[in-house]
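A protein chain is absent from this complex, but the other protein chains hold their places.
Showing chain A:
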Amino acid sequence: MSSTPSRRARAKPWNQRLAPYLFVLPNMLIFGLFVVYPAINNFNISLYDSRNGRDFTFVGGANYQELFGSEAFCSAARATVVFATCFVVLTTVLSVALALMLNQRIKGRAFFRTVFFLPVVLSPVVVGLIWGWIFDRGNGLLNTVLARIGLGQPGWLVDGGLATIVVIFVGLWMHIGFYILIILAGLQGIDPTYYEAARMDGATNWQQLRKITLPLLRPTTMVVVILSLIAGFQAFDYIWTLTGGGPIGATTLMVQYIYENAFQSPIRYGLAAAASVVLFVTVFALTLLNFLYGRRKEAT
C-alpha cells in the first residue's frame, strides 16, 4: 500500500476526490458506531459500577479486583482456557489430518467435503439442541445404544468433566469443516514439482509429508490456529442450548458469564465489561503472539 503522489491527486476533478469518501462512508459509519467506539467504550464502562444499569459511579480498578477474587469468574476463565486450548489443538490436528486425506485421489471426495462442511451452515442453537437431546442421560439416543450393547449409561451432561468433553466434541463437530476447507486451499497452493523432485530422489511419502507438505503448509495452519483461537474464546450459542452452562457452571464460558452479568439480575454492567476487557486483551495478545511466532518461523 504505497501512498500516491499528491500532485496527481490534486489535479483530479472534485467528484473523483469526493467519491471515495462517499463510498466508504456508510460502512465506516456503522463500523464507528457499532464496533470502534464500543470497543473503546468497553474499557470505559469497566471502570464504573452501576445498580441495575443506572447511576454509574466511577470505581477505577475495583471491578477487576472483584473479578479475580470471584469464584464464578475464575471458574468461567478456567473453563474457557481449557475449552479454547483443546479446541484449537484438536481443530488444527484434525483439520490437517482430514484435509490430507481429502486431498488424495479417492472416490467420493466431493461427497465427503460436502458432508464435513454441512454442520458449518447449521444454526448453533439447533446443533446444541439436537446434541443435548442425543447425549441426554435418560432419553438420549447415545445411551440407548450404549445400553443395548451392554455398556454403561454415563451421565454425559450431569458430570462436569464429561460435559466439558461433550461441549468440545460438539464444537469440533460443528466447525471442523470450515477449517478443513482452509487447509485444503493451502494444500492446493503447494507447487507439485517439489514432490516430483522428492520422488526422484527416492523420498518416502512420510518424508515428503514431513519435509515438504507440513513446512509449506505452516502459513495456512497459522491461519487456522488464529481463527480457531478467536472462535474458541467466543464460544457461547450452542453451549447455551446444549448444557445451559451446567452442570454447576462446568461449561459456563466467559461469553456466557459476561452475558449473565450484563443482562440477568442483578445487572452488573461494569463487572461484565471488565470481564470482556480481560477476554478481549487475552484474545488480542494470543493472536498477536501467534502472528509474531508465525512470522519468526517464516523468517528462519
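Remarks
Going forward, a contact is a pair of C-beta atoms (placed from the backbone, for glycine too) under 8 Å apart; a residue touches a chain by one contact, two chains touch by 3 or more; residues count from 1.
By our rule, contacts and distances are computed from a predicted model.
Hidden from the displayed complex is a chain whose UniProt protein name, among "Gas vesicle synthesis protein GvpL/GvpF", "BolA family transcriptional regulator", "Carbohydrate ABC transporter membrane protein 2 (CUT1 family)" or "Aminotransferase, class V", is "Carbohydrate ABC transporter membrane protein 2 (CUT1 family)".
The chain not shown here is touched by just one of A:N63, A:T92, A:T220 or A:T252, and that residue is A:T220. Listed residues A:A62, A:V81 or A:L187: the one in touch with the omitted chain is A:L187.
Although one chain is hidden here, its contacts on chain A can still be listed: residues 1, 3-4, 9, 15-17, 19-24, 26-28, 30-31, 33-39, 41-42, 45, 98, 100-106, 108, 111-119, 121-126, 129-131, 133-134, 139, 141, 144, 148, 173, 178, 181-182, 184-190, 192, 195, 205, 208-209, 213, 219-220, 223, 230, 234, 236-237, 240-241, 244, 255, 258-259, 262-263, 269, 272-273, 276, 279-280, 283-284, 287.
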